[in-house]
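Here's the structure we're looking at; comments come further down.
Note that this complex is displayed minus one protein chain, with the remaining chains in position.
Order of writing sets the chain letters: A and B. Residues in each chain are counted from 1.
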Amino acid sequence: MKKRSINLSALTRSKITWAVIAELLILLVCFIIRPDFFSISIQPSTGVLYGSLIDIVNRSAEISIIAMGMTLAIALGGTDLSVGALVAVSGAMALKLMRWDVLEYVTPGDYTVKPFWMAILFPLITCTIMGLFNGFLIAKGGMQPFIATLILMVSGRGIAQILTNGKQFTTMYSPFRVIGQGNLGPIPMPIVIMTVVCVLMALFVRKTAFGTFVEAVGVNRSASRLSGISSDAVIMIVYSITGFLSGIAGLIYSSRIMSNDSNNAGINYEMDAILAVVIGGTAMTGGKFSLLGTLIGSIIIRTIVTFVYYFGIVAEATMAFKALIIAVVIVLQSEPVREYFARRSEKRASLKQG
Amino acid sequence: MEATGRKRQSLLSRIMNPKYIMVYATIGIFLIIYIFGAINYADSGFLTLRTLIISMFTENAYYGISAVGMTMVLITGGIDLSVGAVSSLTGMLIAYGVARMNIHPLVCLAFALVIGVGLGAIMGAAIHYLNVPPFIMTLTGMFLTRGVCSLISRESIEIDNELIDALAGFKIYLKWWNEDGEWAKIKPICYINFNLLLFIIMIIIGTILLQRTRFGRNVYAIGGNEQSAKLMGLPVARTKIIVYAFNGFCSVLAGFAYVLYVKSGWNLALQGGELEVITCAVIGGTLMTGGVGYMIGTLFGVLLKSAIPALITFNGNLLSWWGKIATGALLLLFIFIQRVVVLYSDRKKQE
Partner (left out) sequence: MPEDIILEMKEIEIQFPGVKALDKVDFTLRRGEVHSLLGENGAGKSTLIKCLTGVNHKDAGQILLEGKEINPTSPQQAMDMGISTVYQEINLCPNLTVAENIFIGRQPMKRGQIDWKTINRRADELMSRFHLDIDVTRPLSFYSTAIQQMVSIARAVDVQAKILILDEPTSSLDDNEVRLLFDVMRDLKKDGMGIIFITHFLDQVYEISDRMTILRNGHLVGSYGINELNKVQLVTQMIGKDIDVIFNLKRADVKPDAPYMLEAEHIGVPGKVKDINVSLKEGELLGFAGLLGSGRTETAEMLFGAEKTTQGTIKKKGSEVNLKNPHAAIMEKIAFCPEDRKVDGIIGDLSIRENIMLAVQARRGFMHPMSRAEQEKLAEKYIQALGIATPDAEKKIAELSGGNQQKVILARWMATDPDVLILDEPTRGIDVGAKAEIQRLMLEMCNDGVSVIFISSELDEIIRCSNRIVIMRDRQKVAEVDGATCTQQDILNIIAEGSAAGKAEEGSV
């Protein structure tokens, strides 16, 4: 009996709880309006799972992957604004490597100019280095993360455009298509990649002491350094990870459209990723973080988008819906409100005892 | 005692006060870029007043108007990401009201002002009382505003209205003695239009608010140390709410200026405008950590930021994308200067 009550109070205090409740509520509304919302079937022609829920998770892959890195950046007390721009850089670079300038006027066919592994590896390396650049400015340059990453956010799309000389390439190369549109068994490939990334990240931060180090540096960088943690290294690793993950997201995005689109690829991704992290219960001030919460957060964001698509509301109004739901979650998670609930439950408990 | 009194009053010591260094840096770098342009592209007309006023000032006045409010928000240590969306909403309201509902544009503007100021005040209140990070709160505000824009209309709406045309066509010609010794318009024609006038008026209002009123000083105090400001008995909540509301006011005016510039309303107008505005303030010497910033710096920040595209246009061979990269490099340079200034004054203090 005693144990159960402890769990309950921990549950009401947990920041993830509100995120889960919000997600369930949205899904419930979807279910009421369209009872077939939850149906999942296998498409006979391809053998791939098919249905609204699958679609939500599939489409959330880019944001989920980026948000994993963003969680760590925010736990460090920073943010990374450059992720959207890095998505554009990654896509531009992959397409550039697969289709060389000289072949501009040739109709796109099922071939690649440079070896395929180069078109995958180089964008990832570039994005990691750009992330490292962010981390370097923050750790060694002592800059505020917001401003340090603003630099690449502002200039990143310019770099992507210059890589491709301002042109948009398309490709038909089928191995590249697999990344965004393929499948492993019945599961769409983006979901597979996203699952692998999430699991690896979870293992990395929780099965090593890296997560604790990130939290310590996020709360008090100077004290962490004096406790023997290489704060600078932790910061640079985290921003490199965020850069690397943005690179992966960029490959998925450009594989979905089989093209590079430096103007629109990854637009507002930084905002969505930060929101996912915050909805998931990690505070912008740094410290304790939850990767699971972030995952739920990014799925919430995608659910809202799908919700709006499905019910014929003007697609561009999605943002207003996002805003409303986020506002509710923010208010529920805010300190004064949580304190108010805590005090009420305390009072009720003391009344029961009395 | 007397000696220090005199030292303090000496002009040099006042001018060299470390708190102005960032503003000097902005002005200095602007001059360097301007002189560079003047030397290289003098033949194509870079040096003329026309370039300075038209392509650097007039075409960016709406960013400047918004940057006045943003500077104030940044000085409190906050941030407002909703400004671009609020400006765009203003355009939508005016365009929809005038073109579809036949309402007088000033009534539409007044309505937009109520919404902009109200949204700012609500965000400010939430930031203060609910302790929501400004970044997240104003991001939500931005999503909401953009969403509402799209609900109003998804297409660009043309505005055809006498008053708007009149304001857009409003020009004060600059005059100077011509070769014949007559007081006449300068050629090639250069003039101050309504937007530029509005921008300059807002800069003056902003300067007076910040430097000459208690409210303005409270803004600096909150940016310096909010906890201290509270303990010193300053009205922190009221000041923060007014600052965000004032920023809403500026964004609406900026939206109005944009309407005069493009004569239409579009739901996706000024996307990413908030970052342009923040960039203007930062390269104008405003610290994102709060507590430091001057309107005159922001004025030059706007000039500096628009000098780069002007240079690239004059060069003619460069892709316009270099502008973005150059802006990023400029940001990097400024933050670097800020760091050096901080390190230098620290070392001086130790000595």
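Rule of thumb we're sticking to: a residue touches a chain if its C-beta (ideal position, glycine included) is under 8 Å from a C-beta of that chain, and two chains touch if they have at least 3 such contacts.
Quick caveat: nothing in here was measured; it's all calculated off a predicted structure.
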Of A:Q168, A:T208 or A:N264, which one is in contact with the hidden chain? A:T208
Considering the whole complex, which of A:I229, A:M271, A:L291 or A:M319 touches the chain not shown? A:I229
So which of B:V98, B:L139, B:A229 or B:A310 would be touching the chain we can't see? B:A229
Residues on chain A facing the left-out chain by the touch rule are 207-210, 212-213, 215-216, 219-220, 222-230, 287-288, 346
Name, in rising order, the residues on chain B that touch the hidden chain in the full complex. 1, 4-5, 7-8, 13-14, 17-19, 208, 211-214, 217-218, 220-221, 223-225, 227-234, 291-292, 345, 349-351
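We adopt the following convention: only the chains that are shown with their structure count from here on.
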Distance in whole angstrom between the CA centres of chain A and chain B is 32
In the complex formed with chain A, which residues of chain B make contact? 79, 81, 126, 129-133, 135-137, 139-144, 146-151, 154, 267, 275, 278-279, 282, 288-289, 319, 321-329, 331-332, 335-336, 339
Touching residues (chain side chain A, partner chain B) in the complex: 79, 137, 141-144, 146-148, 150-159, 161-162, 165-166, 271, 274-275, 278, 284-285, 314, 316-324, 326-327, 330-331, 334-337
